[in-house]
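With one protein chain withheld, the remaining protein chains of the complex are depicted in position.
Letters A, B and C mark the chains in the order given here, with residues in each chain numbered from 1 onward.
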Amino acid sequence: MLRWSAVAALLAILAAGLFANWIAPHGYADQDRESPNLSPSRQYPLGTDELGRDRFSRLLYGTRVSLLLAPAAAAISIAVAVALGGFTAYAGAGWARASSLVTDLMLSLPTILILLTVRAMLPLNVSALASIVITCVLIGALNYPPAARVIGAGVDALLKSDFILQARATGQSPGRILIRQLMPGIRPVLIAQFWLLVPVFVMAEANLSLLGLGVSEPMPSWGNLLRELENYSAIPERPWVLAPLGVLMVTVLCLYAILPSGEPA
Amino acid sequence: MALRFLAKHAVRLVLTVLIAGLLGAALVRIAPAFGVSEQELDPRLSREFVQGQRPEPVGILRYYGQFLYGVAHGDFGESPSLQRPIGELLRERLPVSLENLAFGAGAGIVLGFLCAMVAVVFRSPLARAVPVASSTVLLSLPSAALGLLFLLAGWPPAMALTAVVFPRVYRYSAAVLARSADASHVLAARARGVSPGRILCVHVLPGAAPQLLAIVGMAISLGFPALVPIEAVCDSPGVMQLALKAAMARDLPLLVVLTMVASVVVLIGNAAADISSDVLRRES
Amino acid sequence: MSIRRLFPLLALAVVLCAAAATVGGPPGTGGELRFAVRAEPKTLDPHVVVDEPSQVVAYLTGGGLVRENRLTQELEPALATHWRVLEGGAAIEFTLRQGVRFSDGAPFTAEDVAFTIRRVADPALHSPLAETLRSGSGAIRAEVKSPTVVVVRVPNRIANLAGMFDGIAMVSSKSKTNPPAGLGPFVIAEYKPASHLLLRRNANYWKKDAAGRPLPYLDSIRLDILANRELEMMRFRKGEIHLLNGLEAESFDRFAKETPGAVRDLGPSLDSEQIWFNQVPTAPIPAYKREWFRNVEFRRAISAAINRADLCRLVYRGHASPADGPVSPGNHAWINTKLKPAAYAPQAARERLAKAGFRMQGATLVDSGGRPVEFSLVTNAGSKIRERTAALIQQDLAKIGIKLNVVPMDFPSLIERIMRTYQYEACMLGQIADPDPNEMMNVWRSSAANHQWNPNQKKPETTWEAELDRLMDEQASAVDPKKRKAAYDRVQEIAADQLPFIYLVHKNALVGVSPSLWNTKPAVLRPQTFWNVDTLAFNAPRGR
Partner (left out) sequence: MSTPSLLTLHAAVSGGGSLLAATLELDYPNKPGALRGVSFDIEAGEIVGLIGESGSGKSSVAMCLMRLLRARGTRLRGSIRFDGRDLLASSEREMRRIRGRDIGLVLQSPLASLNPMLRVGAQMAEAWRAHRSTSNEQMRGEIARAMEMVSLPSTDEFLRRYPRQLSVGLAQRVLIAMAILHRPKLLIADEPTSALDVITSAEILKLFARLNRELGMAILFISHDLLSVAALCHRVAIMKSGELVECAPAARIFAAPAHPYTRELVAALPRMPGAPDQLPVSSTNLSTAIEKMAGLP
């Protein structure tokens, strides 16, 4: 019951983002230069920012970006983890040790520098869409280690299980075992990881954009919109600037937390 | 046996740290704008002057060799961007970060464990609802935003780390304790009328101890990187703030040392998890 | 009576009190002045500073032979009572003040000046101060004529030679410490890295006030190392720090509403914001784009299409003025008043583009080869001001059919691109300028590295760049201020005509000064709020 209402609410929010073109009263980059810094009004439900852009419309478009970006990044992260975890589980102890070393190293290297390096190598005239895709691939690929650990452990446990033994006993080829036995077996772990990672990547994008290296202007994303936090002493005076975003973020991420188990845990 | 086990882990730790340092050096070296200084933009300074400020570029391996030789003699080298000895910087800043980590992550762990225990012992809806709700909300806020909010409230940055660590610790430990409390020997003890406190301490906690230890390890390896945005926004003079500055300034020697420090922390976190899972395997 | 009505009265009362206090001596002496610096000072040696925090420390602890009054922008005697420029600017003779003692008690003599000059000129020290004295190669020499007279010779003639000595802190030749003892109003008492720097009053400071009382009035200064602007403002609001330098418009407006007496808009600062196009012939960008960028009509069209008034109004909330050239209206001595501010004229921009062979294809501008006009603008990430500026320009240019891609990147990557690899199309940055055009030599001369649009030219590629080279050399070596002014006026005219830099705005100098301070005279020149630190005091006695 709770689960279905969570699904419905999440879908509604996602739909609002996806159909922002139709729902939003203004474009995300439209500047009404005669009316900057407005309080909420009928024309601008959440007021306008410094450049006279409608905050409500930007929130809708930002929701679209963040809600599409995070699951995509999570999927990438899981793909990397599966490739690595599956491979090492098969290839034996030596490789497993090597891959856990790689994972440890990934965790210790200054991620920010890797991000800067890759970003600095990009061509200049990339479209907003491309910049989103790149951001997503980057944070997805860089944040695979936690997922790799869990999935690796899952594959390991499966390989020791009776039904794989049974499959081996019947003389199935390793490839076939991988596809027919292992993949379906590991699927619940993957799905659980996916749900776990989506909020992580919503956060990652936000943290990245707080540094000014996320989705580039004028395209809004939750992280970009959160940058209002930089002038945090102004927040209490103008609650409509951040409160709706905060509520939306907490709502969506709580819904994500409820979804997989059907209960908040 | 135990000695060999420890020795194996120690060797592994040293090796990983050494490789991490080398990789860190290589990463900085190939990163864009290595050797660029902001002074180049200053029109008052001539090209020759700015170039003279920069140390001669050396090969990575050669640099690393010299660096390790220095470390063996207790010298970590000098940070070009801050123009101070790295050993001194670490002495000043590492305690700050470790303090943040110890108090912040420590409080998060204790709070998470306590809430999980309370939820397991008193199975009242309230005992669950409060930590579940608070942890869900805390999980939905980026650590940088948490840092800013705590700064705004005038609370120490370590508390922001608590807010990052607590919800995760609570979730995992509540699950672990619940599983441990479901064991039939716990049920049997309850059926004998043993008091809840004794059930928790004697029957539930020992069974869950290895996994709880793993959670402590997780909290450390999770809390350490979370310190980067927190120290950055809260202006807390720790090593993670230093790491961000070093990355921005492409400070090769400093980043190499900091990468090694980070790898030690990550490995200690992992070792806690590994050792406890080894213990677990031997138990079963 | 509402609080709102009360405010002006209170403000008036504060002003009156301040005015009354200025007439006599300070209302009280002693106390600790506190303010923040953004980063750790990289050095405490006043002769090798390049970063701003070190400059602050050097200013507070160092004493120079002359001092520029930041308010009047004129040179005043300091450790030298008077000076004489010799040999058309290749030498200068200083007559030293007598009875002055260093912070360690040693007497100050011509020997110390010679020692200081030798120290600065020593290539091993690697002092940027030597850079300013040595345009070209050759030695800087100091000759001691008598215990109170010293002559300093520089290899080439320098137009504003005396002014150069404002920043050179005199140090003691007998001091054993490193850095050696100085003559500034304060001395370093304690340095706690990553936290703060504590400066103590220099009991031997030479200056006295009108009533003969020893200066400085303050007991100590605490510099907090604080990177977070919001934190700095929170502490200013609580009265924990007393000065704010370089406020942002948004915060300024908020303070202006809350505590009107505490913040001041000093009018246009010398700093400017500008964009420029990459005109480097060897740059790895498409050739047709380089053609656009090197086309002056294209640059003029872009300049005309940018609505600078909107930039000032929206991004700077009115605390900026549209820029028409490198020299800000705040630089009274050097601005060319004949230049008209660049007007916002999208129609004129379209006409210019049409004249240069561009045409509209639907809503998109295409060049004569039919290629859509699209380019990227790099700027440093994390600067809200620049990102907003870019967003506004993006929309201004969209109106004339040009697509602008804004690419924020971290500072070192940006510098690498604009200084070394030239992998960029257009760039937006700001310039922190000093009043004297000598500081701009490396910007306007075509052979210099900071000639951003096309640096390090073997010989000037265009006639106007050749003329810039000639004019800059002329102003640098002319002793007659009128001749210098004429030359630099012409530089400004060429810049406005050729638009190698498209100047956007000069932002105003916005500062915060605690009402508890007496005799504050904030100025647009750096250090804005505490340039007269030796005569600052608190309104209420603070006790020694």
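General observations
Methods note: a residue touches a chain if its C-beta (ideal position, glycine included) is under 8 Å from a C-beta of that chain, and two chains touch if they have at least 3 such contacts.
All values reported here derive from a predicted model rather than from experimental measurement.
Within the full complex, the chain left out of the display contacts the shown chains B.
Although one chain is not drawn, the whole complex shows that of B:Ala183, B:Leu213 or B:Ala271 it is B:Ala183 that touches it. Within the complete assembly, B:His203 is the residue of B:Arg44, B:Arg93, B:His203 or B:Arg250 that touches the hidden chain. Remark: the residues of chain B touching the chain excluded from display are 123, 125, 128, 181-195, 198, 202-203, 206-207, 283.
As a working rule, only the chains that are shown with their structure count from here on.
The centroid of the Cα atoms in chain A and the matching centroid in chain C are 43 Å apart. Rounded to a whole number, the gap between the C-alpha centres of chain B and chain C is 41 angstrom. Chain A and chain B have CA centres that are 22 Å apart.
The multi-chain contact residues of chain B, meaning those touching 2 or more other chains, are 32-33, 151. Under the contact definition stated at the top, the residues of chain A that touch 2 or more other chains are 116, 120, 232-233.
Within the complex, the chain B residues that touch chain A are 16, 19-20, 23-24, 27-28, 30-33, 132-133, 136-137, 139-145, 148-149, 151-152, 171, 174-175, 221, 225, 228-229, 243-244, 246-247, 255, 258-260, 262-263, 266-267, 270.
Looking at the complex, you find that chain A touches chain C at residues 29, 31, 33, 36, 50-52, 116, 119-120, 124-127, 211-213, 216-218, 227, 230-234, 237. Put simply, chain A touches chain B in their complex at residues 101, 104-105, 107-114, 116-117, 120-121, 199, 203, 206-207, 210, 223, 226, 229, 232-233, 235, 246, 249-250, 252-254, 257, 264-265.
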